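Here the complex is missing a single protein chain, while all its other protein chains stay put.
Let's look at subunit A:
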């Protein structure tokens, strides 16, 4: 499992896309924290609280996190299945370990990436914003498990690239619509969305973690039943 995890982690750095996304995230968290800092000085500090420094990054993660994760990892399983490197992996380790290892590898990458972003932000906020950091990790790991499921469910990388983009754009839009609307036909969707629980805050924040576990279990279930 650890072997798969580190292999996945390392191979994420092999692509140009990764460097671009890291650049965007580091750059914007630094710039937006700076902007927020000046904004707060004009308003007089204290009103918004320290976490406001991370607001820029949080918005980026909430609206584009799924998009970034999908861009980097939409083909993490199906690429290896279609190129058949997966055949070597499954003869040496269990399918459950492959899924969990990949999940851990991608999560490790994002945890590191977000950790550095929050370090950059802390140069403005003067303290490490643990709560926002944890929230962003919860959201990102949810996104990873969702993208992993798609990568298991659709065998062709071209399909997941396309469906990943569509999902990444539609998912936040539909979720916010479901949260805002009183239309009962739409509003139930919010219970499936991590946005709702992040919006509710408090211990509801644990709901997306449970959903992550559920999505992972579903991926493992599907992966165990497929011919490679």
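The working rule: a contact is a pair of C-beta atoms (placed from the backbone, for glycine too) under 8 Å apart; a residue touches a chain by one contact, two chains touch by 3 or more; residues count from 1.
Note that in this section contacts and distances are computed from a predicted model.
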Chain not displayed: protein name in its UniProt record ("ABC transporter ATP-binding protein", "Thioredoxin", "Protocatechuate 3,4-dioxygenase subunit alpha" or "Oxidoreductase"): "ABC transporter ATP-binding protein"
Subunit A residues that touch the omitted chain in the full complex: 3-4, 7, 11, 14, 83-85, 87-94, 225-228
